[in-house]
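Structure first, commentary second.
Shown here: the complex without one of its protein chains, the others still in place.
By written order: A, B and C. Residues from 1 in each chain.
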């Protein structure tokens, strides 16, 4: 999982965010996004009780009671607020987060997400994943195109446990951007020089596309 | 409804309250209680969002955004806190109020309360009555012994609409103190010089008593 | 990107038939300016969710003379004779809800919760038609979430982002209503720069607030009066 690819994905996700959006960033690639927002000001929400999460503090300003959901020390942006876990999930589950950017283990052709458990392995952590899937207004999945074992993340049908009935709106990988509708996945942008056939080969689900977006 | 009788009831209820109790006082007679607490410090809770409600302010310190549930201007005692309506009813409905002192239209021999609606009349107000009946740890009913029309408030069976499944622990009138158990009402104290027979006559439900508490 | 709008823009934000969540308890924490404006708009068939309909000719009470209301949902209408009259004449539907249930139903509306089980009102007339369920030997009733098309709320101060703080018990239903409206308009006495409200002090984070309208009243002697000219 090259840093270069991860940064490419983070940059492309950043383009999807608008000034003033309230955004919850999952662990992994999503945490890279704040570095690529340029002049855009988004409001970062953290499920442990922050709206307006700022960057990592200097070592001398660390307070381990001011941390992100990834448990790293953070700061507060001007205009930030603090609340408890129940109020934080009012915000998340009540549809007040404009965009959740999540990683996935798998995602199906309609945008259904599997991002918390691997079959046959211990299933001992879920955190706020299912709450975000159920509650965010818009879900962007930021993920490498393939898992470490080479298997495609985008699949016809999930073989990993689902994270719920909520659907992703978009999948951004190092190779492509897909949008999801009731009719399935649509390739809307290629981000690498793979040919259409090469892309299809490493993708586990059918997808539609307009001719204009395909590498020639 | 003489002021003297109302004060007598308020004083007797005050005896039931202990230092440190969190108390919600309904409208009517209960609002007289704070004047008769002596050295006892109780914490007054108001359902519009106060714990630690203090006395009426001087006219110059009135703020109509600092009011009681009866909509009168109040002050805050030292150590008071402010919260919103949903949190206020977490406190009330979650069993965190030690004592609710309520008025009634009727109360049955097991302590079931009717305090919000008169049959045949417009039923257009309930306020927090049912929440307090459902949630308070202990309910003391403070009421004149008879309604204005002379009918007894303590009855065998409610003819007025019930306020819920919660039961009063005690009824204090200008004539008597009753306790309620699964076995019905027990007269535990006479507060006027009515004979037992006279008391029975103006009371609409049977009650038990120990000989020692009865006027001779 | 400013959230500040003129009261006259209210007209475009409210449609006939809308459900409005309106903050306030008695006349405390009441968006008087927004209500004044609403009274002039000639809207029809509105449902208002509010603890009470103000008092006679005060607060929400003034809407009873405008014909804009179809229904009121709240806990206490007895103290406003006009509300009682309109109801008696069949001009106004009333849904009576225990105060704690009202607050919680609105909170659920804002929290993505469809309904909850409470003991409050179980076994009473107000439980008629509601699903009952036993939990640990006690009877609970199912109460459904309330959401609004538009919330009209009142705060003391906002910052320019829309973070809100309230004046004492003026908080009441305003915060939960901010979470439960599709469009949320907050009337405020003052707008301060971002950063002037501390992260601990903010009661309603800006994410819940779409628009800010300046209060047309000023508080004198603890009571709001029309601003002098």
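Here is the rule we go by: a contact is a pair of C-beta atoms (placed from the backbone, for glycine too) under 8 Å apart; a residue touches a chain by one contact, two chains touch by 3 or more.
Values in this document were obtained by computation on a predicted structure and should not be read as measured data.
In terms of the touch definition stated at the top, the absent chain reaches A, B, C within the entire complex.
Screening B:33, B:134, B:191 or B:205 against the full complex identifies B:134 as the residue touching the chain left out. In the complete complex, the residue from B:38, B:79 or B:120 that touches the missing chain is B:79. Contact residues of chain B toward the unshown chain are 19-20, 22, 43, 45, 51-52, 76, 78-83, 89-91, 93-97, 134-135. What chain A contributes to its contact with the hidden chain is residues 46-50, 59-67, 71, 73, 76, 82-86, 88-89, 92-93, 117, 122-131, 133-135, 161-166. Touching residues on chain C toward the chain that is not drawn are 104, 108, 111-120, 133, 135-136, 138, 140, 144, 165, 168, 199-201.
We adopt the following convention: only the chains that are shown with their structure count from here on.
Each step here moves to a touching chain, and the least such steps from chain A to chain B number 2.
Chain C has the C-alpha centroid lying closest to the overall centroid of all protein C-alpha atoms shown.
Summarising the inter-chain layout, the chain whose CA centre lies farthest from the centre of chain A is B.
Per-chain Cα centroids separate chain B from chain C by 29 Å. Annotation for chain A: no residues touch two or more other chains. Counting partner chains per residue, chain C has residues 107 touching two or more of them.
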